[in-house]
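The other protein chains are all here in position, but one chain of the complex has been omitted.
Take a look at subunit A:
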Amino acid sequence: MTAVPLAPVRRWISRRQSAHRERGATAGNIYFTVLFLAVVGGMVHKQLAVVFWPTHPNASALAAASLVPILFGLLYLALRRFGPLALSRPAASWLLPAPVSRRRLLLPSLRLTAIVAAIVGALAGLAVLGHGAPRTLGGEQIALFGTGAALIGVALLLVALAAQAGGRWGDRLDAVVSLLLAAGLVGLVTDATGDHAPAADGWPPARTLVPLVGALALVVALLFTLAVRGLARTPNQRILEAAKTAGTLFDSAFGMEPTFLTDMIERRYWAHRKLRSMHLSARLPVLVGQDLLLVLRRRSRLLWLVLAAALPVLLADAPHWLIGLAILVGAMLAGSTAAGNVKTDAGNPVLLRILGLSSRTAVRQRMWVPGILAGVWSALALGLLSALGDLPSGPWWVLGLVLGPVGAVASVRRARVGFVRNELLPLDTPMGTVSTGPLVNAAIGPDALLLGLPALIEIAQGHPLSWLTVLVQAVVGGLGARAYLAGTTAADRVELHALR
């Protein structure tokens, strides 16, 4: 079968699409994008400089080396999550089954992804350089490092592309990259616990870099050519899956509704798992047993939670209120790992009706596992901070435990929030219109962390921790959880109806 030339088809589509747009709409969009970038860039350029190029290098050799697997690992995992090769949904529906050249159909997508990967790689390289390299580095060296990092970004894309095309090795490689990422985090935390001097020297000169970067460019170019030749062999179902991801990503951005994306990722995760039915514990309340089963089925998440308990150590040099805030937010996120079933119930009460439980019983039972996770996580995090001497004396891990109810309320409230309400009145600001729906939506859940105010103040003040504060926090958290239950659920109603 001879392939139909693709270029005229694409031209025709774009002509028809532009016929439906207002005159000058594209120019207007470009104008607003450039203006938006200029305004945001003007506002946050100082913060960007701190992130990418602080005045003095402030990372030790260990920290700089740890940043490499973290940044590039994240890039690789993100590429794997989103495809990396994707088509728009209409193209996947109409052009994928058409008799057009598969390579030409996919090439623009590959080109765009390669540019994005190169830019992200270069930025990551620049950030490592900015934090770890002395300011004596010449412009030539910086350019070579940046180019090298961009090439590594493209190389990672090509590896992700090969993994997308098939084989179980892709999943195994994902696990290895996750391990490297975790090792990088461990490195950062280790660095924060000691007093390491910023790395000053040991950076290769330009004459060593030129052949290295040249060789890398050659290899990447070769691999890229091979990838383009093999494009036509990417299996259909992988492209369709990636097209769905791209479409959902667009829906999420357009509707400012991140749950579209997170729900899709969750659905895909379970679709790939092979499960064996277990018995729910007869001793525990029924919904507690169900939540526990769900948490135990995702043990790797628990592992990540344990590792993440070390992350507040990175803030040891930051103002103490920031540590307090990180602990509270962390407690909410820890609780959220077990709040998936509340989200299902809040979205559709049909199963709750079949279960015949009141909303009060249901939410009370559903708060147990998030509460325990939040408490244990905070206890680990605060215990570690205190053991490393970053906090004054006192029973900090107990304070962490009594933060359990606070994390439970915040995560369950967050899970019950539902869709973003885009009908809320937009706010007119000098920089344009801000829609309030997503802002209100983002605040529901974290607002309940106010219940952790006693702990936050205690951490911020930096005084030794007294048992009285622990008691006050326990009482505030416990009463807060009771008030939340009493205010947002009823013993004579099944539906959860997130009360706002």
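Note that contacts are C-beta pairs under 8 Å (C-beta built on N, C-alpha and C of every residue); 3 or more make two chains touch, one makes a residue touch a chain; residues count from 1.
Just so we're on the same page, contacts and distances are computed from a predicted model.
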Per UniProt, the name of the complex member that is left out, chosen from "NAD-dependent epimerase/dehydratase family protein", "histidine kinase", "Oligopeptide transport system permease protein OppB" or "ABC transporter domain-containing protein": "ABC transporter domain-containing protein"
Hidden-chain contact residue, picked from the options A:Ala271, A:Leu425 or A:Leu468: A:Ala271
Of A:Ala25, A:Val350 or A:Ala443, the residue in touch with the unshown chain: A:Val350
Hidden partner chain, touching residue among A:Gly130, A:Gly184, A:Gly289 or A:Gly437: A:Gly289
Options A:Gly340, A:Gly418 or A:Gly478, residue touching the unrepresented chain: A:Gly340
Positions on subunit A where the hidden chain makes contact: 266-267, 270-271, 273-280, 282, 286-287, 289-290, 293-294, 297-298, 340-341, 344, 347-348, 350-351, 353-358, 361, 491-495
